[in-house]
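Encoded as structure tokens, the structure appears first; notes follow it.
In this view, the complex is presented without one of its protein chains, the others remaining in place.
Take a look at chain A:
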């Protein structure tokens, strides 16, 4: 059993799991029916991708592992998502900014992952690219709208960008498992994506008349399983059924 590969898969899939979960909170509460449909759809895509990744990880692990034991029965420290995706839906500007900052990374990652030597991962990446290109279009369009909309929307989205920017650097950190997978030609070397990410993100922010934050210190920890205080509550809700009614079929 390739433990590094499993950890590598979690590192990718947990981002989609937790972000999908955050988006799921918004359903029916958005500013318009159209945005509700779009965000639900993005959440749906992300969970679909999660299922493919976890099914693969479960197959590698064997025993009684399933996509659901991976999704619902790990301890907080075992989730490897970045801090960015845990951040709450403080308002629509936050939800969109969080989405945008993640989507721009996600698409770059998948673009590379489709060349992975691991055929399953390459296939999942290839399939997900179509969906994630749509996510990128949706979130970057909304960044432009909010940034270049009214004074209020500009301020709100600028605040969200300022607050969430500290979580972007972690996207390009590597764990030991990541490094091992990169050296085997399975994993993507995310350090190589960083420049292009900030370049493209900044270009869209500029179009949106949003200032690119200039900061020296960033937050990290999620990839090592050290999360924000939000994470426990996210898991609490997400794991509720599986913890209360263990070992049942649904």
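Operating definition for what follows: contacts are C-beta pairs under 8 Å (C-beta built on N, C-alpha and C of every residue); 3 or more make two chains touch, one makes a residue touch a chain; residues count from 1.
Going forward, contacts and distances are computed from a predicted model.
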Identity of the absent chain, which is to be given by its UniProt protein name, from "Sarcosine oxidase subunit delta", "Xanthine dehydrogenase family protein molybdopterin-binding subunit", "1,2-phenylacetyl-CoA epoxidase subunit A" or "2-oxoglutarate oxidoreductase, gamma subunit": "1,2-phenylacetyl-CoA epoxidase subunit A"
Of A:76, A:112 or A:148, the residue in touch with the unshown chain: A:148
Per the touch definition above, residue among A:41, A:114, A:159 or A:219 touching the missing chain: A:41
Sites on chain A contacted by the missing partner chain, in the whole complex: 21, 24-25, 27-37, 40-41, 43-44, 47-48, 50-51, 54, 67-68, 71-72, 91-92, 144-146, 148-150, 152-153, 156, 237-238, 240-242, 245, 248-250
